[in-house]
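Every protein chain but one is kept in place in this view of the complex.
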Amino acid sequence: MSYIFEIEMEVRDYELDTEQIVNNANYLHYFEHTRHKFCREAGMPFIDMHNQGIDAVVRKIEIEYISSLRSGEHFISALNLERRGPRFIFDQAILKDDGSVVTKARITIVILKNGHISKGDEVAEIFSRWLNNKD
Amino acid sequence: MSYIFEIEMEVRDYELDTEQIVNNANYLHYFEHTRHKFCREAGMPFIDMHNQGIDAVVRKIEIEYISSLRSGEHFISALNLERRGPRFIFDQAILKDDGSVVTKARITIVILKNGHISKGDEVAEIFSRWLNNKD
Amino acid sequence: MSYIFEIEMEVRDYELDTEQIVNNANYLHYFEHTRHKFCREAGMPFIDMHNQGIDAVVRKIEIEYISSLRSGEHFISALNLERRGPRFIFDQAILKDDGSVVTKARITIVILKNGHISKGDEVAEIFSRWLNNKD
Partner (left out) sequence: MSYIFEIEMEVRDYELDTEQIVNNANYLHYFEHTRHKFCREAGMPFIDMHNQGIDAVVRKIEIEYISSLRSGEHFISALNLERRGPRFIFDQAILKDDGSVVTKARITIVILKNGHISKGDEVAEIFSRWLNNKD
């Protein structure tokens, strides 16, 4: 499987729980950080969008935990993006160096404009070079 | 909809993000805290299970974000439990005081015994008074 | 020792680290949550202050870790407040039910008004019933 955007990260010990594995909630942090780095790559930092009245809001997350991350491990956080009408679908994964999948998730985002749901055309424009023009 | 276990919680400001709403990852913290309170209610604190070699591990989460929580808001975190073979399914929700749903999630747990996947019979025993004996 | 404001809290398992004690950073969360509850008690939620251009900013923290908190423990988070010119000094403590001290901290806050350091008179007004009029 190939991805349009990847970053390298490493486990920080404060992300571990008493089972000495990364706590399930921290993967959402990893995924969010990756999406925000992707926004920055696209030329539109998330916080600048917010300060212009455009908020990308998570509507749905489906996440599978396949293996675990432990202290000191390095990993790849990767994503793909698709638009379905007003929804932006991020397929995200955490991968070990050998390519094995730690977690994978489908994250559905909708766009609020001044607090109201929108079609997300401004955001589609920002991501245009990565979106197939299906919509 | 009725639930077998509920706790009251309130938003803490450090859980908010720059959009002034609770960050998506914190709901997994709320859900986990609720499950662990439920374990304690059942007479088996999570950490005692771990120290006895039994680890409940999250395998899958499906979560829908329906509305938002803001600074100062109080809420109910509620759960139901079902067993499907070796899997324990928690249906969890965050509800406002008026009963409206903020988020709802289906969380699938499996049980490791000394690091190996198990049928989860010890855990089923702990939760026996809340489980229908379908299995 | 007596305090002007106290709340009851309990350890959440996701706050524990691999040593099975509450991670050192989480005490700053407990302290902040307590100060923000105190602001709300005083009639001025922290986020409302922010939205009016007044930001209470932490300038200095001195914290002593005396004992530890573990899974399932309940505790008291308490504070005192003093004004020293433009600085607000919060003396905060985390106490077990038997009164023994887990951590204690002195936290120095200054007030920004529209991004610039101020004398903090509006904030002193909000807290006036708890401040000795030394200043």
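Letters are used for the chains, namely A, B and C, taken in the order the chains are written, and counting of residues starts over at 1 for each.
Operating definition for what follows: a contact is a pair of C-beta atoms (placed from the backbone, for glycine too) under 8 Å apart; a residue touches a chain by one contact, two chains touch by 3 or more.
All of these numbers come straight from a predicted model, not from anything done at the bench.
Of the residues listed, A:17, A:32 or A:55, which one is in contact with the missing chain?
Residue touching the absent chain, from the options given: A:32.
Looking beyond the chains shown, say which of C:1, C:57 or C:117 touches the absent one.
C:57
Going by the touch rule given at the top, which residues of chain C touch the chain that is not shown?
Within chain C, the residues touching the omitted chain are 18-19, 23-26, 28-29, 32, 47, 50, 55, 57-65, 68.
Mind listing the chain A residues that contact the chain we can't see here?
Touching the chain left out of view, chain A contributes residues 12-14, 16, 20, 29, 32-33, 36, 40, 45-47, 71-72.
Even though one chain is hidden, which residues of chain B still touch it in the full complex?
Residues touching the hidden chain, for chain B, are 13-14, 16-18, 20, 23, 25, 71.
The rule is short, and it goes like this: only the chains that are shown with their structure count from here on.
Just how far, in Å, is the C-alpha centre of chain C from the one of chain B?
Going by mean C-alpha positions, chain B sits 29 Å from chain C.
Indicate the whole-number Å distance between the mean C-alpha point of chain A and the mean C-alpha point of chain C.
Between these chains, centre-to-centre, one finds 34 Å.
Which whole number of Å gives the spacing of the CA centres of chain A and chain B?
That pair's centroid distance is 23 Å.
Where does chain C touch two or more other chains at once, residue-wise?
13-14, 16, 20, 71, in rising order.
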